[in-house]
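Just dropping this structure here.
Only one protein chain is missing; all other protein chains are in place.
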Amino acid sequence: MTKAKWWIYQIGIPLVLLYAFPWVFNNAHTIHVAQSFLITYIVIVGLNLLVGLSKQLSLGHVGFYAIGAYLSVILTMKVGLNFFVSVIIAALVAALFGAVVALLSLRAKGPYLAMVTIAFGELVGIIANRWVDVTGGPAGVRTSQPSLFGFELGPIEYMWFIGLLAVIITAGATNIFRGRFGRTMTAFGNSEVASEVLGINVRGWKILAFSISAFLAGVGGGLFAFQNQFISSTTFELNLSILFLIAVIIGGSGTKIGPIIGTAIIVGLPQFLHNFVDYHLMIFGGILLVALILLPDGIVGAFTNLSFIKKLSSKKVTTELGILHDDREATIDLPDGINGKLLELENISMHFGGIKAIDDVEIEVWGGIVHGIIGPNGSGKSTTVNVLSGVYMPTGGNLLWKGKNITKYAPHGIAQEGITRTFQNLQLFEDMSVLQNVMVGFHLHFKTGFLKNVLYLGQVSDEERYYAQKAYDLLRIVGLEEKAHEKASDLPYGEQRLVEIARGLALKPSLLILDEPAAGASPKEIEKIMDVIQRLKNAGLSIILVEHHMDIVMNVCDYITVLDFGKKICEGTPETIQNDPRVIEAYLGGEEVNQLVAGTKSIS
Amino acid sequence: MDLTDVLKAIINGLVYGSVYAIIAQGYYITFITTKTMNFGQGDFVMLGSLIGLSTFTAITAAGMGVWIAFIASLLLVIVVVGISGWALEQVAIRPLRSWHSIGWILSTVAVAMIVRNVAMLIWGRDVLMAPSPFGRAILDLGILKIRYHEIFVLVGAAVIMLLLYVFLKKSLFGKALEAVAFNKDAASLMGINPRLMASIAFIIAGTLAGVGGVLVGPMVHPGAFIGLFLGLKAFAVAIIGGIENPRGIFIGGLLLGVSENLFALYSTSMKEAAAFFLILVILAVLPQGLFGKRVKEKF
Partner (left out) sequence: MKKSSAIFLVGFMVLFTILAGCSPQVKETGSASTSDPVDSKGQDTFNIGLAISMSGGTALFGEGVKRGVDLAVKEFNDAGGFEGQQANLILYDDEAKPEKSIEIVQKLINQDNIVALVGPANSGNAMAHIPFVQEAKIPEVVPVATGTKITQEYKDADKNYIFRVAPLDGVQVSAILKELIDKQGLTKLGVIHDTEGYGQGGREDILKQMKENYNMEPTVISAFDPKELNLEPSIREMNNAGVEAVVFYGLAPQSAKLLEARFNEGLDAPIYATWATGDPTVLNLVGDLVKDDLYFVQSYTIDQNEVAKKFHQKVVDTYGEDVFPIATAQGYDSAKLILDAIKKVGLDSEKIRDQIESFTDFEGVTAIKSTPFTKENHEAFGIDEVFIATYNDDLQIISAE
């Protein structure tokens, strides 16, 4: 979309519609419903960022909503601030609470996360109900009429004002969606561990996502408090949180226009059900159920799944990013090759309870070569990779990176040092295109900050375009440029592995760890993968290759470490390893088995 | 506050906690098989106690004994709410494309809305009296008075837990359940039909909700709108105990019940707040609940 078009669609048309609305529907009730719609919409936009992008469940948004509402009332009525200033301050406090909830629930997942947020929402609701001196409790408290610059806002002006905010917030949210912030949120929503090894501090980002979401819920709450100039604690109950979530899901979570449709449904539908006093719960529930069954991706999701729209949108992305399809040679940006000792594992142990997954292992990895780690199943290869990439904290020993102790580093810290990895159990960002997957890899190289991204300044679009081109180049290196705009999860297994490699390369790593890159790939794909590894090696990249396929290992590796039962049993060049009896024993169970297989011996 | 108060609070806590724990077992069973739960479990409890009380009243009115009435109502509830559980799985869980999305939260909430509305149309908006087979009889121990029904609930809950435990450990279904929970794909290769398992799990969950409803009915005055509260409490219990650990859930239920009631000695009005605060603290420290498995994910 060009800039002018963006202004027309994002700002121009909505503002005109907004301005025209009261002239067409001039009736206190419709104005009131329009206000409710806009207020709820702001909350839903925030929740959509949290639930839709970063896949964090919140059933406690009513808590942030209530904090925004009560605090802005208190600041206006008791401190005497202007209503809008109070709303903003209150929303900032709500954002702070969002951060606290995120901190409390960092390690909680699924239903546990749901419970943390429910408990928070209920707690706020109970406080609002019992702390009557401040909140007025269920009997409620009256607020003043909202005013700006001494100009009192009547119902229509207030609707316009909320509408203006909603338009601005929508624009900001859309900008977040299309920029690196949205991408990063989607990334850790899809796979936390893959995000971490690409240098994303998932904890920090979760806190950010919760804060943004809570901020918008707080804004909504503040605006709600002045809509009726009355609030009562009865409003702030679990049901409302559930309703918010319904809007996000039914509209189409993670889509840009889902919130509009979702909000229209939760605010609009009940307007038509007023007459069915005895049945409205049933009708609403029934519609919700049918919608969820027929449209599991929400209304907008179902729409964009139509194939012609898919095609249209992928074309749009290409032109928007202006990717070059020229014939010049794609190059890889890599740090200067390092010779000498890169990484040292000093007596590394990893024990799970009584199980010694790896025990007292010492490995030295030298720069500029491909270092293979092999071993039979259960020998501790995967654990070693997990320790190297910071996914597991070793229970003993030290990890030295260019002489620096990085044993206690989180995965994203290790990524910042220039080590990244791929995964044996693929960890692609399934909701994204192949190109976007690779672009996430550039996370550490992006410079623009949050505010710039919200405004989507020129710098941001330049940066986007620059890294899109870079990502495209990387895809050319792994031979996937044709599939740049396909959904990553739609690719065959072997190609998905190549995407992971390209994504890792985007980090510009000093050391790339490939965890069984050929597992599950077809022979043809294996050939392709081997070719890529070979080229990377030639480009001077240091690689640790963990692999099952002996032919790959023997062909590609310069040096090999063999693990068995969590212990290093030998190391050396491929030739040494091939002839080492301990390796043969570990792999094949010893001479006896060899003979059995060869038929030279039989069991009598 | 003296020792008697503390003792009473503990007993109250055990009684209510054990009921929550029974209801919460339903969350456990469906979660380990399908990674989903019925967020409207509370409304199934409501359904159980309302059906139970109607049957009980009808049979005693016909002049039959209270125990016949109780057993009959229990059986009817098991059948009806069990079938409701199955129906829920059919309409709200199975059609969803992915069990891992959060659509199931909302689809089960949607079913709960419908159930609530239907119950309101049948039983009205009022709360009702659910008679206990023991009437209001009280066991007077001098320092301590306790309703026979409460003792019955405690014993009943323990028996149900035991039955459930034996069932899960010894029966074929229990073993299949464990297999599905451990590795769904492998289990299905072994000839275990995960869809059938899901149906059975929801039937059991419904049955537990119904039985919980019959037990709790005489203590709560059931009505169409009591479900949300009961469901939420049971959910909290399941989470505190660790949703994948049935014994943990039972202990979690007793623990929540007792600590809540002990806190009530200090302040009755902030009891709820204290419970939720406790949950927040527990989950901040132990994100898998008190007795949840702490697994290292493999990558």
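By letter and in written order, the chains are A and B; residue numbering begins at 1 in each of them.
Everything that follows uses one rule, which is that a residue touches a chain if its C-beta (ideal position, glycine included) is under 8 Å from a C-beta of that chain, and two chains touch if they have at least 3 such contacts.
Values in this document were obtained by computation on a predicted structure and should not be read as measured data.
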Among B:V66, B:A87, B:L128 or B:I151, residue touching the chain not depicted: B:L128
In chain B, positions touching the absent partner: 1, 5, 8-9, 12, 16, 120, 124-129, 136, 138, 145-147, 216, 219-221, 223, 225-226, 229, 261, 264-265, 268-269, 271-272
Residue numbers in chain A that touch the chain omitted from display: 19, 22-23, 26-33, 36, 129-130, 132, 137-140, 142, 149, 151, 153-157, 160-161, 164, 224, 228-232, 234-235, 271, 274-275, 277-278, 280-281, 452, 455, 457
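By our rule, only the chains that are shown with their structure count from here on.
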Distance between the centres, which are taken as Cα means, of chain B and chain A, whole angstrom: 35
Touching residues (chain side chain B, partner chain A) in the complex: 27, 31, 35, 37, 91-92, 95-98, 101-103, 105-107, 109-114, 116-118, 120-121, 228, 232, 235-236, 238-239, 243, 269-270, 272-273, 276-277, 279-280, 283-284, 287-289, 296-299
Touching residues (chain side chain A, partner chain B) in the complex: 51, 57, 59, 103-112, 114-116, 118-120, 122-123, 126-127, 130, 193, 238-239, 242, 245-246, 249-250, 278-279, 281-282, 284-286, 288-289, 292-293, 296, 352, 382, 386, 391-392, 423-425, 427, 515
